[in-house]
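All protein chains but one are shown at their positions in the complex.
Let's turn to chain A:
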Amino acid sequence: MIGRTLHPGTATGRPIRLTTPLSFWGGTDADGRIVDTHHPQCGASLTGRILLMESGRGSSSASSVLAEQIRARTAPAAIVLARPDPIIPLGALVAAELYGLYLPVVVAPYDDIPDGTVLKVDAKPDRAIITW
């Protein structure tokens, strides 16, 4: 599957598909777990997973929280969104500037991605390729 790269990088992991959007700030903790009590998947861990999510939601601080999770190695391995979100890739951009760590953020038709198999995300500046 071809997608659009919002932030480059490569990752491999099992997918986790969120049924509603999530704000990293207020929605996840430092360990990469969903703590938003209103979120249907509250309690799930995102660390190392390929996060499939329609979009981000809510707070501007989500970019800081994601960047900190990238630094602490508790972030998802990659994030695939259904539509562009400016705040999530900002966290990835700053983590790359500060620490040289690249978490790929991609926009792709993620409904077509299967749930039960390992995904590989290869996001180059011109385009992203997701395989399984």
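Quick note on the criterion: a residue touches a chain if its C-beta (ideal position, glycine included) is under 8 Å from a C-beta of that chain, and two chains touch if they have at least 3 such contacts; residues count from 1.
Basically, contacts and distances are computed from a predicted model.
Per its UniProt record, the hidden chain corresponds to "Putative aconitase subunit 1" from the list "nitrite reductase (cytochrome; ammonia-forming)", "Putative aconitase subunit 1", "Gas vesicle protein" or "Sugar ABC transporter permease".
The set of chain A residues touching the chain not shown comprises 6-7, 21, 25-27, 30, 35-38, 55-65, 67-68, 70-72, 83-84, 86-87, 89-91, 93-95, 97-99.
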